[in-house]
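A selection of the complex's chains, in situ.
Think of it as A and B in the order they're written, each chain with its own count starting at 1.
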Amino acid sequence: MTQGMACKRIITDGKRFKRIIDIEQSGKLFLPQGHIEIEELKGIPIGHAFTVQDRTYYLFDCDIHDFLSIGLKRRTQIIYPKESGYIILKMDISPGKKVGEAGTGSGAMTLQFSRAVGREGEVYSYEKEKDFVKLAEKNLRDGAEFENVTIHNQLLEDGIHESNLDGFFLDIKKPWEALDVVLNALKPGGHLCFFVPTTNQVSYILKGLKTHGCVLTEVEEILKRSYKLNPARFRPVDKMIAHTGYLIFSRKVVKGEE
Amino acid sequence: MTQGMACKRIITDGKRFKRIIDIEQSGKLFLPQGHIEIEELKGIPIGHAFTVQDRTYYLFDCDIHDFLSIGLKRRTQIIYPKESGYIILKMDISPGKKVGEAGTGSGAMTLQFSRAVGREGEVYSYEKEKDFVKLAEKNLRDGAEFENVTIHNQLLEDGIHESNLDGFFLDIKKPWEALDVVLNALKPGGHLCFFVPTTNQVSYILKGLKTHGCVLTEVEEILKRSYKLNPARFRPVDKMIAHTGYLIFSRKVVKGEE
């Protein structure tokens, strides 16, 4: 766990109230009723309850899901955990792998790739906007466990510096325009994954993948439905997220002689 | 990669035909048209195409998703990748963690926990049926990357040997009857996850979690919708899996003095 994550705690009433704090800081944490000095929280062991004004609160360590949900500073829509866990599994990202990504955005997916490839792995992330690079760097300082990420502040079309990558994840507007350069950086058999919000983009990507001879292409959507917690009146919640994006998976292949 | 996985290959026509083979074996692999000697496949580099009777095939390494889908021997319904990636993320399973599980079943989730906790982590899995223990052991030999799994062939109710576990995953019929023993083995703040197919089971679990003072409980369902690949006629496939199971997440807390 990074220095960043190690000093983070989650304070919750077990229901709606959930805050992330840095216990190395001083000051007050305001609760739904009353407040507590952050200094005092240092004395409470992880997973334990405490009471303020007759109301019970709980202190937890900050886990990856908490960090992605409420710790990460964002200026873009991020990939949701319902997708990111699946992406990592489908792309076969595991310790030691080398993964490319574009664009970096807020760094939510970068952070998860970093964690998944571990100490011996490497993550190369391309982002054209300087401001996003800074934002992602801050989020990685706060949340990443390993120093295995390189962010290139450039357009993908200007060239990928790495080669023989195990996988490449694309979350940019026109990923089909970058297919040549991305496939060039990928090892034979390497995994491609695209995340796009519209069906028109999916059609462009499918055309591009076919032109480039990629195979085992799949287009999928992941939906999450949440339920209320009353065991005697069990039922789904009233509203749900209807759409985040389409996931397209594919594989690079080499045909003929090389 | 284990010895088991290292010698496995995927042979596919890029569409419906997909087989997993062991390239250390000898013999013929029968294709939709004709066949090829497995010996010959050794000479084909990963990610490359080859031709048999004028038809193109591709050779890939066997990744975790392939192994779970077509490599794993199963005698039970397994957790699908749409759920397992999300479970690992929500339970905050990462390198070095200690995770408990019951029941082991075919070992699909065991294998994924093993991979996620890595060389320094530990997985303890409880399974009452001797036959499932053997099946899971075979699947772990074939697919696991690390030797970090201990399977206990016993009822969960007869006691958990470990303590201070980071998380516990339950895929058994009446997990609410095992809550005392499971919570005892979990560290304060530890993650619980349940997978059950019916709403009645969810109600029992919700009652049990409330009685045991667990918090941050969530009940969720993950649905995956697949799409056809024609870019000019983009549309969902005709049928989908409508249900695998409900996921229940919760956290152990310690109240009052200890």
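FYI, a contact is a pair of C-beta atoms (placed from the backbone, for glycine too) under 8 Å apart; a residue touches a chain by one contact, two chains touch by 3 or more.
For clarity, every value in this text was computed on a predicted model and none was experimentally measured.
All together, the complex described by this structure holds 4 copies of its single chain type, of which 2 are visible.
Keep in mind that, in the parts below, only the chains that are shown with their structure count from here on.
Annotation: 21 Å between the Cα-based centres of chain A and chain B. Listing the residues of chain B that touch chain A in their complex gives 12, 14, 45-49, 56, 58-61, 63-65, 81-82, 84-90, 92, 94-95, 112, 115, 118, 145, 187-191, 199, 202-204, 206-207, 210, 215-232, 234, 246, 251-256.
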